[in-house]
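One structure, pasted below without further comment.
For this depiction, one protein chain was excluded, whereas all remaining protein chains were kept in their positions.
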Amino acid sequence: MTDERTGLWLIGARGSVATTVAAGLALITAGGAAPDGLVTEQPELAGAHLVPLGHLVLGGHDVTDVPLVKRAAQLADAGVIPHAALALVSDELDRTCHRIRHGHRDGEERQADAVERLAGDIRAFAEAESLARVVVVNVSSTEPVVVAHPAHAALDALEQAWAAGESPLPASSVYAAAAFTAGAAFVDFTPSTGARLPALEQLAQRHGVPWGGSDGKTGETLVKSVLAPMFAARSLRVRSWAGTNLLGGGDGATLADPEAMESKARSKARGLEAMLGHPVDGPVHIDNIADLGDWKTAWDHLTFSGFLGTRMSMQFTWQGCDSSLAAPLVIDLARLLDLAARRGETGPLPALGFFFKDPVGSDEHRLFEQHRILTEWATAS
Amino acid sequence: MTDERTGLWLIGARGSVATTVAAGLALITAGGAAPDGLVTEQPELAGAHLVPLGHLVLGGHDVTDVPLVKRAAQLADAGVIPHAALALVSDELDRTCHRIRHGHRDGEERQADAVERLAGDIRAFAEAESLARVVVVNVSSTEPVVVAHPAHAALDALEQAWAAGESPLPASSVYAAAAFTAGAAFVDFTPSTGARLPALEQLAQRHGVPWGGSDGKTGETLVKSVLAPMFAARSLRVRSWAGTNLLGGGDGATLADPEAMESKARSKARGLEAMLGHPVDGPVHIDNIADLGDWKTAWDHLTFSGFLGTRMSMQFTWQGCDSSLAAPLVIDLARLLDLAARRGETGPLPALGFFFKDPVGSDEHRLFEQHRILTEWATAS
Amino acid sequence: MTDERTGLWLIGARGSVATTVAAGLALITAGGAAPDGLVTEQPELAGAHLVPLGHLVLGGHDVTDVPLVKRAAQLADAGVIPHAALALVSDELDRTCHRIRHGHRDGEERQADAVERLAGDIRAFAEAESLARVVVVNVSSTEPVVVAHPAHAALDALEQAWAAGESPLPASSVYAAAAFTAGAAFVDFTPSTGARLPALEQLAQRHGVPWGGSDGKTGETLVKSVLAPMFAARSLRVRSWAGTNLLGGGDGATLADPEAMESKARSKARGLEAMLGHPVDGPVHIDNIADLGDWKTAWDHLTFSGFLGTRMSMQFTWQGCDSSLAAPLVIDLARLLDLAARRGETGPLPALGFFFKDPVGSDEHRLFEQHRILTEWATAS
Partner (left out) sequence: MTDERTGLWLIGARGSVATTVAAGLALITAGGAAPDGLVTEQPELAGAHLVPLGHLVLGGHDVTDVPLVKRAAQLADAGVIPHAALALVSDELDRTCHRIRHGHRDGEERQADAVERLAGDIRAFAEAESLARVVVVNVSSTEPVVVAHPAHAALDALEQAWAAGESPLPASSVYAAAAFTAGAAFVDFTPSTGARLPALEQLAQRHGVPWGGSDGKTGETLVKSVLAPMFAARSLRVRSWAGTNLLGGGDGATLADPEAMESKARSKARGLEAMLGHPVDGPVHIDNIADLGDWKTAWDHLTFSGFLGTRMSMQFTWQGCDSSLAAPLVIDLARLLDLAARRGETGPLPALGFFFKDPVGSDEHRLFEQHRILTEWATAS
């Protein structure tokens, strides 16, 4: 196994998260940075014998043409990547840049053709780089809420719709279909639909590949997933939990669209009730503040009652850099999906809930319980 | 067992915490309030067959004479107890009030005599109320840092010092000695010395009683005990953690004394390094703001770095009512110490770390790990 | 003048704000509380010779029947009014309670009849209590955004519509019309329409009465009105200003209605641009959190740039009790409108902008400039 290399194929390969993944992986393997933020470098997971960082090869799809080196320079100006790193990683970024293929946009081609073309890109990547396996991770912008379509319900129906020249899938699901068709594992790091349609689940099953998701837990929800269990452990009743998320950059602009916001907000709300065991009054807002750039500020305010019903409150402000928080988790997920594929696991992977706001196949949202499940799964022989 | 009653003897029995315990227990057993905030009412602990709330009988020591009913009225004005509850609990408060005996003050009597007198009060309480067991809980004001004395090191030395008419113990340890002498379990809910002296530990061992402590984890440190492990679980490196605690009321005034503050601040700092595995730059301040009354506001600011060293920050403000947060834990501890005594356990109880900032016999500060340990211990047969 | 008494007629006379006004005025004039929070008690305004607090007589309209004494007890439980005050003010509250007349609800009567009936109530109050003047202040719940109607544009058109049996006015404007018809001054303390329609302005002019408004500046916007000028004075460019308001109680529930929220949010946004001289990216949210009761928590986050464009940020959390903040301003406004009426001033009063988020007849939103204008106006001879 030690010589095997694994491909990490990013959807949205020229975006902030993907560029941070590429620059960071290059910097760490060159010895220019410690593997901070990587869960898979923890001693608890040593027994999992994951693919070494230096054996990951990057490629991907994107609909823009901006060179990675230029994106990296922008991220350095924004404080996401150290300026000093740019010179060290530019050659490797150029190599990754050449492995990025043109992505898929609605209307440019028949959807069935798109799936074939994109799957072909992934297969060609695996062959050219002599990869043992490929993991596809979607880190592109969040999609608007998707309109239901009968072809979502079953693979048969989907294939008939495709045969009839229809395009019933959202773009994220087209990428998932391409991954499965190419025999690659798939992870949706965004709240988009991705593989979460019965038709797609059947496609994954047909090709015998594992998949995971969705919606990376990188900030406010991460904190919620330890605070809510804390109140429960102390029998303190949470009575309201309001949250405001100020986002800049691409994601902020996308989520300014009320439908996409709805999609993300719903994904955030789902877990709280599961952790507390009762519904809680709690509006969640997502605002686009262009001035924040790659940074995100979340404010949460919660009220709770304790002994004899006395009301108390807590508030927190989280100021994080989304790309910095997401990038190491993307690498973690690539290594863990690679492990699942190596072991021959197929279908949704509930053991990865630790990474997600909206974990497939699991109702467990408590972080430390998720961490225990992850460690057990990864180190099982 | 079902008919057995257990005594809960409070040191500082006319203080805010003790009055809240007394009023709350009366209200809950009268059906006037739900047992919110009580950890021992959780389903996970049902298998422990703890003494029912209605079988707890209250008494205690205090150095003031203010009637409990008057203290309860003050707490209602401060929003700690519902105004509507006062009429419901006044008879029961009067009964408890009659069971409070005069406490111990330095210089009023020889220390050896004090221990005998106080132990006698506890024994008389147990007899008068036909109690199966008594648990003594110290909820009096925090003491200044104690000057070391050779008599602290061994029970022999302590007894010789007493025989020579000396008074080498701080008041909290006098109460612990009285509890042990009376065969009662003891808990220190404050950061004071209490039972944490070799001489006292030997006394507990001689009388075959269990004890626990110290310094109830009711606010800022509670939050720390879930946030610090969260950062560790995500491989995010905490780089600084500064805290400011604004306290009113009695505790604030006591802690305004720099030595006592030092004592409390050190107790808070100890756990953070244990949870993160490395020291962290982190000043902690405790300020007395008389205007806050029974309420406490804590602000914590922490910086952390993630992927490629990118710096991020988080801050939280906790606004709690100390008496409301402490009172149910005092009742929980009484029930759990009663369980330990019933089972014949003796000496320090590390399994109770869940409740404390500075847990005796344990270096585990992570809340959910502490919760698991507590549940296992309590439900072990 | 010293013997003259002035009526303060409250629309929403059994609501939280009105009950706090009534209880507070009774308590202060009985010597049970200092006049804290009353701007008109400042030495700067001594030269204005305002009507003494003890010469204000309360009455009003409301559509509910709950006794003031009961409302006051609820407010004491919520911490708005001291419990100890209830006994002192109950007789005076009963007297005020008897002066409250049934208010107006859409559809119960023809609008023209309603104006006559309500005006009659005000006139009868003035006569029964031998009042020199009456000031009507609207402190009822915020209305939804009003649909435009041709009859709003001119008094002629309004009277024709009334003659035709139509009901073109929102309730707040019906009350304003009644006030003017009765020769009383009028203040809208809410963001509702009130007197801000050309037809109503003409009616005020016809009856020769002054009026003021609108939307009392009691919290977040108050802070904005000093912080925004601070940044301007230092040439620091504010780049975004996001706000989240968590409200409980009646107002929260009313504003949960998206249209009413829109009305309030727009009123808040208007001033910021005026103070900064340029538009600012700034979403404002108003959420109903029932658990907060009479309390309100606002969080504002703003980004600004300084020298060489360096980005910095500030955030604040305001935790206030709306009724406590509003009540003294209502009393201030009654005294100041009484002054205007005594002096024979008519029409909108821009000098009162100090009190309002959306000041009539003024674009000045900077608090200290407004304070200067107010003081000059009030003390002009």
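Order of writing sets the chain letters: A, B and C. Residues in each chain are counted from 1.
Convention: a contact is a pair of C-beta atoms (placed from the backbone, for glycine too) under 8 Å apart; a residue touches a chain by one contact, two chains touch by 3 or more.
Just so we're clear, the structure is a prediction, and the values are computed from it rather than from any experiment.
Novice: Taking the entire complex into account, which one of C:93, C:112 or C:227 touches the absent chain?
Specialist: Candidates C:93, C:112 or C:227; residue touching the omitted chain: C:227.
Novice: Give the residue, chosen from B:130, B:160 or B:240, that touches the chain omitted from the document.
Specialist: B:240
Novice: Have a look at B:128, B:164, B:290 or B:380 and name the one touching the chain we're not showing.
Specialist: Among B:128, B:164, B:290 or B:380, only B:290 touches the chain that is not shown.
Novice: Footprint of the hidden chain on chain B, which residues?
Specialist: Residues 239-240, 242, 244, 246, 281, 283, 285, 287, 289-292, 297, 299, 301, 303, 311, 313, 315, 317 of chain B touch the chain that is not shown.
Novice: For review purposes, identify every residue of chain C that touches the missing chain, sorted by number.
Specialist: Output for chain C: 20, 23-24, 27, 33-39, 41-42, 79-82, 85, 222-223, 225-227, 229-230, 233-237, 305-310, 312-321, 324-325, 327-328, 354, 366-368, 371.
Novice: Footprint of the hidden chain on chain A, which residues?
Specialist: Residues 76-77, 79, 82-84, 317 of chain A touch the chain absent from view.
The rule is simple: only the chains that are shown with their structure count from here on.
Novice: Report the chain whose mean Cα position is at the greatest distance from that of chain B.
Specialist: Measuring from the centre of chain B, the most distant chain centre belongs to C.
Novice: Residues of chain C that contact two or more other chains, please.
Specialist: Within chain C, residues 317 contact more than one other chain.
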